[in-house]
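Every protein chain but one is kept in place in this view of the complex.
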Amino acid sequence: MSDAFLSLENLTLAYGDTVAVKDLDLTIAQGELVAFLGPSGCGKTTTMRAIAGLLNPKAGQIRLDGIDITRVAANKRAVGLVFQSYALFPHLNVFENVAFGLRLRGMSGKALETKVEAGLASVGLSEFAGRRPAALSGGQQQRVALARSMVMEPKLLLLDEPLSNLDARLRLEMRTELQRVQKASGVTMIFVTHDQMEALALADRIVVMLNGEIEQIGTPEDIYNHPKSAFVADFVGFENVFALEDGKLKTDKGPIALSAPAPDVAGLAWRPGMVTLGTGPFEGSVRGTSFAGSTREYLLDTPLGAIKAEADAALALHDLGALVKFDLPVDKAVQLQRFG
Amino acid sequence: MFQSRTEALALVLPAALFAAIVFLAPVVILLSEGFRIEGSWTLGAYTDFFSSGLNRAVFFRTLRLGALVTAVAAIVGYAAAFAIVNLSPTSKGRMIGLVVLPLMISPVARTYAWIVILGRTGIINQLLVGVGLSDEPIRFLFTETAVFIGLLQLFLPLMIISLVSALENMPNDAVPAARVLGANWFQVFWKVILPLTQEGLVIGGTLVFTGSMTAYITPAILGGSKVLMLETLLYQRVSVANDFVSASVIAFILIVMSFSANLLLKRLATARTKR
Partner (left out) sequence: MNPRFFTPVVLGLVLLFLIGPFVIIVAASLSAGETLAFPPQGLSLRWVFKVFEVESFRASFGVSLFLAIGGTLTALVLGVPAAYALSRYKVPFGETVRTIVSSPIIVPGIIVGLALLRYLVVPFQFGILPALFLAHTALILPYAVRVVSASLGNLRSDIEEAAVLLGTSRPGAFFRVVLPNIRGGVLAAFILGFVTSFNQVPVSLFLSGPGVRTLPIDMLGYMEITYDPSVAALSALLAFMSMGIVFLAERFLGFSRYV
């Protein structure tokens, strides 16, 4: 593990008697931008807080840059955290908020001023130095929070749901901003999110978590194209996910054979675009359709259950209630190693 | 970051120990005196206490006055609250400020004024005699009426504030809806306003009732030894007769009243926030 900048070993985290994270193992290299992705309650925020030192692990170790920080106090870890609520100090103006940590280090006078101003400039908020947090917009507050952490030159920067509170346009701006800051400074960054689009767009690697355990780790392409479990598949948008039993699809109405022999895996998943419409061994009725620009989506009631399919918008429209033949081609399916 | 139980205890212990030692222990010991005679546990002190006609009279008088003050405060309080609620925001704020203002003044000062008003040469008597309604000044002081008036003035603001809050939380359309359905004002009050504001009424009522039951200054100044209430009786028993057992009995009664009232208020408060 010599190239690991951050490593979590056998980490178990609990709140009182409730175990939130079980026996977690993870390594992150220096300069990586990693996303912890998962639904609420999966343990991603808990893990992040443990890395920051806000939660004492029940068992296991945390190592940062070669040093065991498991028992090190939160104020001595050189880890930065941008809170979901930004947590700006309401009684201080922007300048003083950003200067807070530097003053604690003993910095003052011109040296302090220069550093703070550079920090504000790097997030484009130089003219806001005198304002109070309450007078700033959400996006501006977040940038102050970012600057406040970055001026400390942390070894590791953590961000809690950085894009969730922003509207669509701000989200795109902030996403670009975060990438830029990360590439420019080279700081190792971990952000926590429940939104797969954010994770896919920003991260170098994604750690998908569920119920306190890691489901899958991989690059965005890996996760998107090759989910290993039903949960991950569902999470990244595979609408048609089935378990396999004796080579047949497991459905509510019993096992159903596919048009070709199925591989020996736990399950198969198809994206709507992978479903063949118009021909095939199966038939279903169109329960709903919606126009999505370049494609048209169809929700079919079938013997296999509900199937979501997609076709080029230019092709002939299948009406509501019409019977349509379709196929779930085995060669196009993504194979799942774990189900449930 | 806030998980350490030791830290939590260390922060809380000074206050808790202080309250327990300085306050709870002495009070509990005092109360226990009412339950023991010659070292054995008994309710003898209580039977003794209530066997005295004077004590019973004081007990029931305190209850009676408490109930009376509460009832009148409720009626006057509703009237005042209606009037306030219909004012413009600035006037409303000012009026509430004026109503609350007396609460900031020492009860001694507030009660003392009644001596000037109700005394033999006080305003009321000057008016009555001057206008010829009476040949002689009427004795108002050291009567139950005086204590009643004093207590009412002391606690009315609490009732008004509670009711104003309750009325404001009432849905705006409830009264017009009832009127449109044909209700007269009495029915509107009884069937619509009262049920919808009953929590405020209970809160205000509890505050007024407990306050009246546990009042000292007003009964002392306006009632003296002629109109004894529970607390003035307590003071008298101790200062005149060194009778700590009676004092303990009375203390227990007062605490039970106060405690039950507090419990009721807390229940109501949590019921409110649960909505």
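Some notes on this structure:
Which chain is which? They are A and B, in the order written, and residues in each are numbered from 1.
Quick note on the criterion: contacts are C-beta pairs under 8 Å (C-beta built on N, C-alpha and C of every residue); 3 or more make two chains touch, one makes a residue touch a chain.
Bear in mind the structure is a predicted one, so any value in this text is a computation, not a measurement.
Only one of B:Ala57, B:Ala71, B:Ile105 or B:Ala269 touches the absent chain when the whole complex is considered: B:Ile105. When you scan B:Ile29, B:Ala71, B:Ala241 or B:Ala269 for touch with the missing chain, the hit is B:Ile29. Within the whole complex, the absent chain has one touching residue among B:Ile37, B:Leu196 or B:Ile255, and that is B:Ile255. Even with one chain removed from view, chain A keeps its contact list with that chain: residues 16, 52-54, 74-77, 79-81, 83, 85, 87-91, 100-101, 104-105, 145, 148-149, 152. Remark: the residues of chain B touching the chain excluded from display are 1-5, 7-9, 11-12, 14-16, 18-20, 22-27, 29-30, 76, 79-80, 82-84, 86-87, 95, 98-99, 101-102, 104-110, 112-117, 119, 121-123, 152-153, 156-157, 160, 185, 214, 216-217, 220-221, 231, 234-235, 238, 244, 247, 251, 254-255, 258-259, 262.
The rule we apply is simple: only the chains that are shown with their structure count from here on.
Chain B has its Cα centroid 59 Å from the Cα centroid of chain A. Residues of chain B touching chain A in their complex: 1, 3.
Against chain B, the residues of chain A that register as touching in their complex are 54-56, 74.
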